[in-house]
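First up is the structure itself, then whatever we jot down about it.
A single protein chain has been omitted; all remaining protein chains appear in their positions.
Chain nomenclature is as follows: A, B and C, assigned in order of appearance, with residue numbering initiated at 1 for each chain independently.
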Amino acid sequence: MTHNFDKLPEIFARHPQDPSSLIMVLQDIQREYRYLPCEALLQTAQVLDVKLSKVFSVATFYNAFSLNPKGEKVVRICVGTACHIRGSALIKEQIEHHLGIKAGQTTEDMKFSIEVVACVGACAMAPVVIVNDKYHGGVSVGNATRLVKD
Amino acid sequence: MKSRFIVTPILCTGCRTCELACSFTHAKDGKVGRSRIYPLNGGFKDLYVPVVCLQCEDPACVKSCLVDAIYFNENTGAYEINTEICVRCMACVAACPFGCSLFDTQQNLVIKCDLCGGDPVCAHFCPTKALTYKSIAV
Amino acid sequence: MKIVSPKQLEQLAAEYKKTADRHKKMVIVCCGTGCLANGAQKIVDAFAECLSRRKVKDFTVEAVKKTGCHGFCEQGPLVVIEPQGTFYTKVKPKDIETIIEKSIENDEVIEKFLFTNPKDGRKIEKYPDVPFFSHQHRIALRNLGKIAPFDIREYIAVDGYKALAKVLTTMTPDQVIDEITKSELRGRGGGGFSAGKKWRTCRNVPSDVHYVICNGDEGDPGAFMDRSIMEGDPHSVLEGMMICAFAVGAKQGYIYVRDEYPLAVIHLQKAIADCEEHGLLGDKILGADFSFSIRIARGAGAFVCGESSALMRSVAGEVGEPRAKYIHSVIKGLYDQPTVLNNVETFVNVPVIINHGADWFRKIGVPKNSGTKVFSLVGKVRNTGLIEVAMGTTMREIIYDIGGGIIDGRPFKGVQTGGPSGGCLPESKLDLPVDFDSLTEAGSMMGSGGMIVMDDKTCMVDVARYFLQFLVSESCGKCVPCREGLYQLHKLTIKICEGNGTEVDIEKMEKLSQQIVVGSLCGLGKSGPNPLLSTIKYYRDEYLAHIRDKKCPAGVCRNLITYRVIPELCTGCLACITACAYHAITGQKKEPHVINQDLCEKCGACVAVCKHDAIEVS
Partner (left out) sequence: MVTVTINGKLVRAKEGEMLLAVLRREKIDIPALCHHEAVEPYGACRLCMVEITRKEWDGWKNMVTSCLYPVADGLIIQTHTTDLIELRKTILDLYLARCPNTPEIQDLAAQYGVMQTSYEQVADPNDCILCGLCTRICDRMGFSAISAVNRGHGREIAPPLKNAPPDCVGCLACALNCPTNYIKYTDIGHTREIWGRKFELLRDAKTGQLTITKEFAEYLSKHRVIPQDYFDLNDESHRKETALSLGKIAIWSREVPQ
């Protein structure tokens, strides 16, 4: 996949250019491209004066980052305790089966990605599914697959 | 006053006694290859020079060491390798222009002359006094 | 506008109070994340749209106030009509017209939007009468649902920054620390360490640079109080931090916010910008010789970053790997400088203590555990949401009086507190007073305050497996006992869940757990086996049922259960056939359906959709 990397300088300019900004810069890149492209990592290392290995290490350590491109719609299924008790595993299975992919994967047509997230802090509405930053509470077997219709 | 090795090449016969003395002292098995000192042929027949660490004033080995494993021992005036710290990257081995930082393949350690704690054994054993260790005014 | 003196702040507060009173009629729309998800923004838009069409006497669109979380997220979107305090739940955009017409123009109460008490089915009209709220004691959540979080004027109007002014004008740093120490405020993040002592230690370290960090990395799954506070009352957090900074002599503060909380970041950013504009952050705050600035550091999704040394590394932009703390982070923390790290809830308590005094605070709660604690009461309980009670309240009061009991009137089985570091407590512990020491003694933990209620349909072995899975994926992987030990514990629980366990495995798990507790480097590993140990302790029967009888009493563990349609109850509605992803159910309309056991993956989707309870689990 090729990208236009014009946005990168703008992202770098938002933060102080020292190693402590690393996580926040990567987050902005992730938000912009919905994953961390190789080229962006190389530039980040250069601009922030951090060794590439450290950038890579941070990019793989934290859950929020992905080195693989994500689909147009990212379906995040909360598997926090409250959601687990109220059956998020079943919701996850339904959505996985419906899209034919497992959590962490992306459909071949790059339309959907499934991610699991350990608690989004909306426990009172469990089980919760987030589709591209939109929260859906009280998801049930009946309406789970409706969330991932095109 | 500082103590220094004093080398008189004309007296050196290349007998390798210094090497033996060094090996026995440091490795206890007398293998010549594990010595910190070695005589080099000076290009002419029968001209030898015992080459041993000069304890330079601005040593390349210390500069090359990225983990600060080589330190100056105030008591003996020798640069010594802390083998616990040494990561065996061999930067010092390559950096020393005299070849006085050596790699001991048997012990898997980098070795160099430590002046035997201030009284080098090699100098004692030199039969021709080509190699001596004396206090001199610098 | 810069506020240059405490006096000016006082004048402003008086002025803003008047402004706030001007709207006699007011509509409060809860815009916490929960209500927003349920469509609160649409409600606000509908009010605006409706009011643009329709002129209402003494009521403009400005009187529609977006506030932070009320805590009662399950019933959202919530709308409160002031000054009567009429409390409407589950409001929809199409209802707004009616609400304006009846409740605002004519002060009527619309019965159908009122909250129904699940206990007796009666409608409750007023906000404070709802049992969910009436049993609470709100200190940390004092402003939630009352003020608009992104308007500094509203905060100043409720005596915001009064404590800061008091501290700057009348107190010395030592007096502040004395006051906090005297109040016996303990860290609300889980450990329960005395905040005053921590500040004192930090202040006493001779160093030019001190840091204050607010821990908003609420990693415990099932807890969301910090999120609600940061979103709904960001200025309280900032004020608490400023007072702390003044006390320990810090010039720079950080708020570490979880990546999953984007709204909290926005609100905090706005609050910080407002403070800077008003001269409450920056140089010479309120004209006093005190400078302080705050930066937001966003986390990136790592539970282990709730651990202090890991968090500090993460703030510095590194991998969140904990280090051994034989030198405490209060002495050598962020960038190796003395650092105070407190939780959001702890900081929020600070201004109140300064305003009302330590003695007042100490009267709330029980000895050595003063004040209140916020819990997120979730799981299989009727009223889920955020609650705040005085320390020492019993679990029974919380679950039955505030929570309204268990969903569908099912039997209570256990309550999980303290997140992945805590444990599960059975019915026999229901009368345990909830405070730091009692919970720890019972084998659980206060943690950050998650309280997950479980009924008889929850398998405790599965719960232990769930927490271990969580910890295995969240362990940083640095030390062996945590990385390998928890992994092996997880494998063993899977073995039991699949019906392949033996009684030796329980002993093995107990022994390994003990070693993990002793051997791990940081708190994650040291407390990691707690959920497992507490379930073995209190629910050993259930483990034995899995091992000896190869049965899962709760009907959760797939290998040990079968689903069967009860023909007498099945109406042949086809719902389960549609829901079954594996095409394991066959049948005709209006005829009893049949589950093909060979195809059945036991996901339980059929049970979830069946309205007639016609599918039995055995």
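Following the convention adopted for this analysis, a contact is a pair of C-beta atoms (placed from the backbone, for glycine too) under 8 Å apart; a residue touches a chain by one contact, two chains touch by 3 or more.
Being a predicted model, the structure only gives us computed values, none of them experimental.
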Quiz item: Where does the absent chain make contact, in terms of the chains shown?
Solution: A, B, C
Quiz prompt | Touching the absent chain when the full complex is considered, from C:Gly299, C:Pro338, C:Pro351 or C:Gly485 | solution = C:Gly485
Self-check item: Among A:Leu8, A:Val55, A:Ile91 or A:Ile114, residue touching the chain not depicted
Solution: A:Val55
Quiz item: Which parts of chain B are in contact with the chain that was left out?
Solution: 4-7, 9, 40, 42-43, 49, 51, 54, 56, 60, 63-64, 66-67, 69, 82, 84-91, 93-99, 102-103, 105, 108, 136-137
Exercise. State which residues belonging to chain A touch the missing partner chain.
Key: 38, 41, 51-57, 60-61
Practice problem: Write the list of chain C residues that the hidden chain touches. | Solution: 302, 304, 319, 323-324, 326, 472-481, 483-485, 487-488, 491, 508, 511-512, 515, 518-521
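Simple rule for what comes next: only the chains that are shown with their structure count from here on.
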Quiz item: For chain A and chain B, what's the span in angstrom between their mean Cα positions?
Solution: 60
Quiz prompt | Between chain C and chain B, distance of the C-alpha-averaged centres to the nearest whole Å | solution = 68
Quiz item: Which of the residues in chain A end up touching chain C in this complex?
Solution: 19-24, 26-27, 50, 54, 57-58, 61-65, 79-87, 90, 93-94, 97-98, 117-126, 128, 133-137, 140-142
Quiz item: Contact residues on chain C for chain A in the complex?
Solution: 33-34, 36-38, 72-74, 76, 218-224, 227-228, 258-262, 297-303, 314-320, 376, 378-380, 384-386, 416, 419, 450, 452, 454, 458, 463, 466-467, 470, 473-474, 476, 579, 581-582, 601, 603-605, 608-609
